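For this view, one protein chain was removed and the others were kept in their places.
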Amino acid sequence: MNRIQKKLKEDKKILSVYFTAGFPKLDDTKKIISRLEKHNVDLIEVGIPFSDPLADGETIQKSSKKAIENGMTIRTLFSQLKDLRKKVKIPVILMGYLNPIIQFGIEKFCVKSKEIGIDGLIIPDLPVEIYIEEYKSLFNKNNLLNIFLITPQTSEERIKLIDKNSKGFIYMVSSSSITGSKKNLEDNSFKYFDKISNMNLNNPSIVGFGISNRETYQKVIEKSKGAIVGSAFINFIEQNGIECIGKFIKKFR
Amino acid sequence: MNRIQKKLKEDKKILSVYFTAGFPKLDDTKKIISRLEKHNVDLIEVGIPFSDPLADGETIQKSSKKAIENGMTIRTLFSQLKDLRKKVKIPVILMGYLNPIIQFGIEKFCVKSKEIGIDGLIIPDLPVEIYIEEYKSLFNKNNLLNIFLITPQTSEERIKLIDKNSKGFIYMVSSSSITGSKKNLEDNSFKYFDKISNMNLNNPSIVGFGISNRETYQKVIEKSKGAIVGSAFINFIEQNGIECIGKFIKKFR
Amino acid sequence: MKYKVDEKGFYGNFGGAYIPEMLYPNIDELKRNYLKIINSENFRKDFEKLLSEYVGRPTPLYFAERLSKKYNTKIYLKREDLCHTGAHKINNTIGQILLAKNLNKKRIIAETGAGQHGVATATVCALMGIDCVIYMGEVDIKRQAPNVARMKMLGAQVRDAKSGSKTLKDATNEAMRDWINNPVDTHYIIGSVVGPHPYPDMVTRLQAVISKEVKTQLLEKEGRDYPDYLIACVGGGSNAAGLYYHYLNNEKVKIIAVEAAGKGINSGESAATIKLGKIGIMHGSKTLLMQNDDGQIIEPYSISAGLDYPGIGPLHSHLYETERAKFVSVNDSEAMDWGLALSQIEGIIPAIETAHAFSILDTMAFKKDDILVFNCSGRGDKDLETYIKYFKL
Partner (left out) sequence: MKYKVDEKGFYGNFGGAYIPEMLYPNIDELKRNYLKIINSENFRKDFEKLLSEYVGRPTPLYFAERLSKKYNTKIYLKREDLCHTGAHKINNTIGQILLAKNLNKKRIIAETGAGQHGVATATVCALMGIDCVIYMGEVDIKRQAPNVARMKMLGAQVRDAKSGSKTLKDATNEAMRDWINNPVDTHYIIGSVVGPHPYPDMVTRLQAVISKEVKTQLLEKEGRDYPDYLIACVGGGSNAAGLYYHYLNNEKVKIIAVEAAGKGINSGESAATIKLGKIGIMHGSKTLLMQNDDGQIIEPYSISAGLDYPGIGPLHSHLYETERAKFVSVNDSEAMDWGLALSQIEGIIPAIETAHAFSILDTMAFKKDDILVFNCSGRGDKDLETYIKYFKL
């Protein structure tokens, strides 16, 4: 069983944190992972920076730009994470746009990820249809769970298709928006969470986009298996450095 | 007999000087006329300034502009010249564009001119055909000779028409150009003077445009009854004032 | 044909050729040849071919749906703004360049105000490989910078007219002086229905393609070949003359001409020739002119360089005197507001000249099924800086 699946089996809500690899400094990646684990984060998403992150808001765009300038590449990331599993126990997901992955070589990418102990992938610009056709068997072979996003606009039919092709969790985008673009969650986000929960899907959902404080986190986990914090975390480490990550996590639970 | 006709009968070459009324100062008009006569100029052309003197070069344009700014109008000019004939004996011609004259009233203009003792008119934008039809009898009634221009491009037929309708002299434009625009006379100007002189016209010709020094003056009067100096004179009085006009005239003969 | 020019070049009391003798041969050559040439089969063929393949004619007659709805009447725009170079001016320059070639001229001069005529002239000169000199007032050179740039790109020489008010009238004087100095090999392409005969008639005939097309287009769209109203802005009057031409003798068609009142008729800064003008002679033509009691031409003012002219073509003076056309004058601010309005209601940014015409929608009442045809004489690209500054966009 994959580490993600195990984690999801636990009878607790998930706090997942996203950050961009190579930000603020090129070799912060591993340090951030260690500290997040130390402070009881359940799941970590490591962003592979891309020059044209079209689903991301300003915060993540800027961190990606900085990371690229710092020299972050997939190659570098893999070498930084070489010994990941010597210490880190919680699930780690790589999140990145398709182009850098393809240039690296999709097969090599999967093999390397498995070697290192990566548990899942989030590739925002890989739609489920293309996944099924071209990527699914390769990902499966390497025990990589692909995590799909859904939004309030995603049709039931499509949610079912995604659910059927998911083996970990579904990334429930809180509202129709790019990352970090909304300050607070809207009322109808909750109706949508209810709707999803009423669909009795095979996979649990974790909410992302717009989770920036205890209040939103608490509200969201009432309706879901957990929540993902991204932009808020990046803003925090940009301003406060990576030493006091614990303080940030305590703001959530 | 009109003063112009008498003057032309004399067995001498004509030196005619043009200046713009009201330039350099508003009330210079009469002083300039007196001095020109004193220095043995044969004929005087007094320019009525117009805002849009399209046949004139820069020098006359500027003097016209200044004169208008000084307040020169036909009314003012007539009042300045009220007593012209108390002193001045040589022929005086008024030269001006049609529009100010029409606004003043063409009939009134002629009557006033006659009253004062004006001998002729040069109206550059009054073509001979319109003159014949609308102006001739009025001018004749007031003993005003209309002076027509011809250029190297004027056809023989047209020259004959103009000659037939002239009773003083023909204003022979030295070359195809606006006033003051050429520094020296061109060779083919002289061929053209010869051609005109060979036509045996009823009226003598006086050459204008481009007469700026003794050399051009002397050359030109070999081929014609005389010459008209305009821009060169205006430049002179602009730079030297009107006191030493004599010096200017001596440059010519 | 009481609106046609007569043998001597007059429309009623207006027109003629009050030119210095130095211009006589040029004007005479034109007068003797222009009808023969422009009515010749060769000319018509070349003219029509260039208009269609190069200029992009016929220009559409566009039914302005949103504007019509807003004013509860039927509004059509004759889209001269779609002509190559962006205004009706090129209809005339195409014709005159063919004429100049026919007369074996080797050099072209022109005056320009807004720069549209300068660009249109420089364009046809490039097309034919003929030397080109454009006179433009210093003031206009500044306020119509894009058009100056275009003329230079097209290889024309732009000379600044520094005399007088340094606008269109002075550029015209300068061009005429150039012509006087170069009487043999040069043709002067006047940009409007002004100047000595035969220019007003010649330019009118060349621009008449506008109303010729309107007739065909209206017939197709409305089942009758004439509108109730024709509306055009008037600087010198060429776009207006072109729009009116084939309807002058059709009394069912009401004609409206809109001139520029600048800062207001009585402000002392205006170009409303008809309202303020008296009969006089300028640029070789007898017509209505803005002038003082002494007959000095008044320096006009309009925010639009193309209407900033103290005279008006003799045809228009005649249309006014005979009451064939109604003349309206419109302030800068109304025109500017219409420039913005037309942009935002119909997606057409008009030249500021053109924008003047639309102001009549605010002051005249039209019936629901009245058919109005506005001449959309030019596009506003040349005026962007003026618009932007004015509206602080």
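Think of it as A, B and C in the order they're written, each chain with its own count starting at 1.
Keep this in mind: a residue touches a chain if its C-beta (ideal position, glycine included) is under 8 Å from a C-beta of that chain, and two chains touch if they have at least 3 such contacts.
Fair warning: this is a prediction, and the values are worked out from it, not measured in the lab.
Colleague: For the unseen chain, which displayed partners does it touch in the full complex?
Modeller: So, spelled out: the chain left out of view touches A, C.
Colleague: Considering the complete complex, identify which of A:Q80, A:T154 or A:S224 is in touch with the unshown chain.
Modeller: A:T154
Colleague: Hey, which of C:A126, C:I279 or C:M364 is the one touching the hidden chain?
Modeller: Once the missing chain is taken into account, the touching residue is C:A126.
Colleague: Considering the whole complex, not just the chains shown, which residues of chain A touch the missing one?
Modeller: Chain A touches the missing chain through residues 50-58, 61, 65, 68, 73-75, 97-104, 124-128, 130, 148-151, 153-155, 158, 173, 176-178, 181.
Colleague: What does the interface between chain C and the hidden chain look like in terms of residue numbers?
Modeller: Counting over the whole complex, chain C touches the hidden chain at residues 52-54, 56, 59-63, 66, 79, 81-84, 86, 122-127, 129, 146, 149-150, 152-155, 339-340, 343-349, 380-381, 384-385, 387-388, 391, 393.
FYI, only the chains that are shown with their structure count from here on.
Colleague: Work out the mean Cα position per chain and let me know which chain is farthest from chain C.
Modeller: A
Colleague: So how far apart, in whole Å, are chain A and chain B when each is placed at the average of its C-alpha atoms?
Modeller: Roughly 96 Å, centre to centre.
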